[in-house]
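The complex appears here minus one protein chain, its other protein chains still in place.
So that you can tell them apart, the chains are marked A, B and C in the order they are listed, and the count of residues begins at 1 in each.
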Amino acid sequence: MATAALKVAVIGGGSSYTPELVEGLIRHHHEFPIQELYLVDIEEGRQKLELVGALARRMVEKAAVPIRVHLTLNRQEAIHDADFVITQIRVGRLPARVRDERIPLGFDCLGQETTGAGGFAKALRTVPVILDIAQDIQNLAPNAWMINFTNPTGIITEAVLKYGGVKNIGLCNLAIGTRMQIAEMAGVDRALVDFEWVGINHLNWARKIRVGDTDIMPLVWSMLNNAASVKNIPALDWNPVLLKSLGAIPCSYLRYYYMTDEMLRDEKQQARTEGTRGEVVQRIEQELFELYQNPQLAEKPKQLEQRGGAYYSLAAVELIASIYSDRRDVQTVNVRNGHILPFLPADASIEVNAVIDATGAHPIQLELPVPTSMRGLLQVVKAYEELTIEAAVRGDYGLALEALTLHPLVTSGDTAREMLDQILEQNRSLLPRFFA
Amino acid sequence: MATAALKVAVIGGGSSYTPELVEGLIRHHHEFPIQELYLVDIEEGRQKLELVGALARRMVEKAAVPIRVHLTLNRQEAIHDADFVITQIRVGRLPARVRDERIPLGFDCLGQETTGAGGFAKALRTVPVILDIAQDIQNLAPNAWMINFTNPTGIITEAVLKYGGVKNIGLCNLAIGTRMQIAEMAGVDRALVDFEWVGINHLNWARKIRVGDTDIMPLVWSMLNNAASVKNIPALDWNPVLLKSLGAIPCSYLRYYYMTDEMLRDEKQQARTEGTRGEVVQRIEQELFELYQNPQLAEKPKQLEQRGGAYYSLAAVELIASIYSDRRDVQTVNVRNGHILPFLPADASIEVNAVIDATGAHPIQLELPVPTSMRGLLQVVKAYEELTIEAAVRGDYGLALEALTLHPLVTSGDTAREMLDQILEQNRSLLPRFFA
Amino acid sequence: MATAALKVAVIGGGSSYTPELVEGLIRHHHEFPIQELYLVDIEEGRQKLELVGALARRMVEKAAVPIRVHLTLNRQEAIHDADFVITQIRVGRLPARVRDERIPLGFDCLGQETTGAGGFAKALRTVPVILDIAQDIQNLAPNAWMINFTNPTGIITEAVLKYGGVKNIGLCNLAIGTRMQIAEMAGVDRALVDFEWVGINHLNWARKIRVGDTDIMPLVWSMLNNAASVKNIPALDWNPVLLKSLGAIPCSYLRYYYMTDEMLRDEKQQARTEGTRGEVVQRIEQELFELYQNPQLAEKPKQLEQRGGAYYSLAAVELIASIYSDRRDVQTVNVRNGHILPFLPADASIEVNAVIDATGAHPIQLELPVPTSMRGLLQVVKAYEELTIEAAVRGDYGLALEALTLHPLVTSGDTAREMLDQILEQNRSLLPRFFA
Partner (left out) sequence: MATAALKVAVIGGGSSYTPELVEGLIRHHHEFPIQELYLVDIEEGRQKLELVGALARRMVEKAAVPIRVHLTLNRQEAIHDADFVITQIRVGRLPARVRDERIPLGFDCLGQETTGAGGFAKALRTVPVILDIAQDIQNLAPNAWMINFTNPTGIITEAVLKYGGVKNIGLCNLAIGTRMQIAEMAGVDRALVDFEWVGINHLNWARKIRVGDTDIMPLVWSMLNNAASVKNIPALDWNPVLLKSLGAIPCSYLRYYYMTDEMLRDEKQQARTEGTRGEVVQRIEQELFELYQNPQLAEKPKQLEQRGGAYYSLAAVELIASIYSDRRDVQTVNVRNGHILPFLPADASIEVNAVIDATGAHPIQLELPVPTSMRGLLQVVKAYEELTIEAAVRGDYGLALEALTLHPLVTSGDTAREMLDQILEQNRSLLPRFFA
């Protein structure tokens, strides 16, 4: 990649996660010599942007790397001629997340940020905004790579693949985290661990887990129930018979599908006591921003780990460095399916291992067929995702109703309709395509 | 079809439905000149077989058609050199059906004969028996056509397609009934009504409903909510927004998916008052067999209509007559998918329009793509069906658990496991492959 | 089909074939009560149109059927509000055909009207004209059915499917002729004969040839080499080992692929003696038009049979009558592939059995997989056809070169390039998209 001065724009730069990202950019500066870092946010995020931006500047200064940190509310300025545009936006901010969690719980359905009716509401709000950003990139930086960290990543990536017209890869920290966790279990360096990552964002299984040509599935199965889950998701024991029949390790989010009743019970309990995850995160963020204000602080504070984005920065920097350097290594990303999962549409986004080079992410064929029950679950959830994207793009009530009725975690019928009506009503100002 | 003496064997010949079938064979004798009709049942059904058989003989005699009615408990004798073998068996008889309905209700899940956990239990019991029958046909009548009326027809047909090694078509009366109902709505002869029937057994939609080249979808939509449902299924109003977004009319069984909560509420209420549908049917059957005993009775009694099998006989006779006469007309049947629904496996059974000729049923390509939400639902239910067939054939607990966990009408996790354990326990003597 | 006055337009109405068509319309008037028959031609065809039109009027009068025959050079007038538009055009007329035959022979390649480089040249000339006609139909008779008899029918039909935007079915008399021929061989009524017709236009195989459920392939194989070929194609003996390995009967045009050397030798010999087929046809046409002039003639003259279009009229009338009457019978037509031949693109035209009803032609799934060598030949020729359509639509030299280089009957390299250059040069005035 021949570029005068390597420029990265971070949309949603005022996020509490940003120090994590900045730390990564500093640490990998020798591989990826970024010069201009634009943090951009919207007017409502100005204060957070300033706090985070100031911390970022102190971090860069302390590390003595030649990165210039720019803060702006002008998205076009940030995007103009950028090499990479990282999106980490949250339309409606945390209060919208809390609504996304509370509405489904009112119907005895799972209320979660990315999965089920909550993720559906978030997608309806976010898809049009992401497509606006893509439009800016088309106009102002047509050769830039758009790197999506915005949730629900699978849906967002697919919307950009279908309607965005820009080079686009979606990222999640789940696969890299799983790799770390397994390396620790096996007591080896993470570079020695490998697996096939099968599925779509937040609906994944790891299989063929190995060190060299040694199969370590039995080891992982045996240690799994003792391992910690990701921050967002209650730890509940897997049914070992189910896992062995699947021949795989499910990602944490599959608890919502495989332990629906138990997870719902747990969530409702948590909502009554400490609050929903969104409410907890609001408190964590408040504490983080208090820390960020400290003018002595010039590094990522330890407390950021509670926020849940472990390895987020690592995933981002490894991806952009491999594109930058034409590295041709293998990473796990969200990309266009083509025929990798031949039972999903070719233009769907999937999350699998891919070779990363200067021309993007090239998914690798799976070695074994996908078992029937993985396939069926992926198909129904992907169909829900497709309907959600179409509903969001067109502002179409009927498609939105079809999407929610189809979702396996929504008991259908009157419930779906009433829940949809509440979602639309409570997000009225954030859903202009539905209320035009 | 050149055959010395046209012979039909009816496995499960003691069924209360048989007089319906016999009536059809009599009425269409000019097109399909059957000479030997074997009604076969098992020892436990001997009494019913004798009652039904005697009635059948009186019917034939009254109609003065040259059909010889044979009653036997020897399946091989019935199958030997048959031209058509019709299966209408119920492994475990009605008490098993009642268990299939009661177990899921105990977990707040739908309890139904063919859909959900009830249909799953019925499939586990039935698949091995049907494959035994297919084996007999292979040995004793390799050129015979197996016509499956046995529920769950889609699963049973697919099991025979995959493992049976005989010529095999599955039948349901839902499509022919829908045609009748729409003809009545439109006030035209049923021969003038046509539609595309999309889906798999008991998970179907009718679209492109027309008389000649006149689209009558609007008429049907407007009249639909006033129309009666099939006997087995409570009538609940469809959401017109959903139907129009789908662009189709769902079959009655789709109420289980589109109105899950309401249907469950209804079913539980019914189970508490008049009993489950199986319990109601037990009473209906008792009354029917009392009628059948009447030596004056020489025709199908009117009360058989309550049993729910309207047009069953018509469907059966039209199918076998078209095969017999190489008629090349279009009927709705359960057949191997191939690529008609390109998003389902090629070896799946589907239920669609097909040309019927002397070499069997040849499905017709759909005119329009299947909408996303139909596709997603079909895919997840078909995956459940595939897992169920494999579990039944191998007696595999893990696959059975995967099947039940995947089913959209089973809240997963502990529930699925506990429900499975109850199903296995309560059907122990009927599931030899699981308890070998 | 509810229409005030049934109107049919025949584009290329001055063709010598028209009396054949008119005879069919008269004979089937009870099933298909056409009232307005428009014969339209271009200025250069005025004289032929008048001769043929006068004969058509005498035929109608003699038969005493209420068909009004209109002659016009105004295509829009003919198409306006038509129910069916039949195309049977020949862009460049017979002199262009003779060039199509002579150019390839100069390179020791087959020179034939529809197959090889000759068909390629004809397609380049014809595709844009057919799309103009389709445009007129869109504007003036958007509900009309376009019935293509224009060669190369497969390419023409596919071009309209891809770019025409009108309801469109392609027809060839080969399948109906084969049915007739086999019925005669088997000594039965043609309604009793059935087979699967596999392939694309002029590249077909018949298999599963049967009477009822009796396989008559052995009979057909044994009689085949004695049977007459179609008029256009020299009769050469098939290799029985090849046919049995294929498990099918190839159509006559497959001689060009299976006996390439022998056919070429034969063609060159014929070109030297009696002239190419186009030259022979020119003489036949001259004789026919002399007959047509006879004011006493009020029926199709026997000599028309030499022209080669046996059953052309029967095929056309059966198709339009089935659409008109929503007959739902099975006919062999050129339609969109979808997934009937899953190894060809979904938007390709194929020629197979289809159910014909008021909404068009619905192809029927094949019973058995297509053998490897049929598949390979179909794939390469279809790829050639796709390239030819794209080249014709865009006037793209590179694609035209790719098409001709790929064709199995064109020895590639310098030959393909030189032949292409000659074709373009000799058709300059007829290929405006290449010389814009």
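What we mean here is this: a residue touches a chain if its C-beta (ideal position, glycine included) is under 8 Å from a C-beta of that chain, and two chains touch if they have at least 3 such contacts.
All values derive from a computational prediction rather than experimental measurement.
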Of the chains that are displayed, which are in contact with the missing one across the whole complex? A, C
Of the residues C:7, C:125, C:277 or C:382, which one touches the chain left out of the display? C:382
If I consider the whole complex, including the chain that's not displayed, which of C:44, C:215, C:262 or C:305 touches that chain? C:262
Residue by residue, what part of chain A touches the chain that was omitted? 1-2, 192, 194, 208, 210, 212-214, 326, 328-330, 338-340, 342, 355, 357-360, 362-367
Which chain C residues would touch the chain omitted from the figure, given the whole complex? 239, 241-242, 244-246, 257-263, 343, 371-373, 375-377, 379-384, 386-387, 390, 396-399, 401-403, 405-406, 408, 411-415, 417
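In this text, only the chains that are shown with their structure count from here on.
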Specify the contact topology among the chains shown, as one of line, ring, star, complete or other. line
Using CA atoms only, can you tell me which chain is the most central one in this structure? B
Would you kindly give the rotation angle relating chain B to chain C, two copies of one sequence, based on a CA superposition and rounded to a multiple of 5 degrees? 180
When centres are defined as mean Cα positions, the distance from chain B to chain C in whole Å is 45
CA centroid of chain A to CA centroid of chain C, Å: 56
Check: chain B positions touching at least 2 other chains come out as none
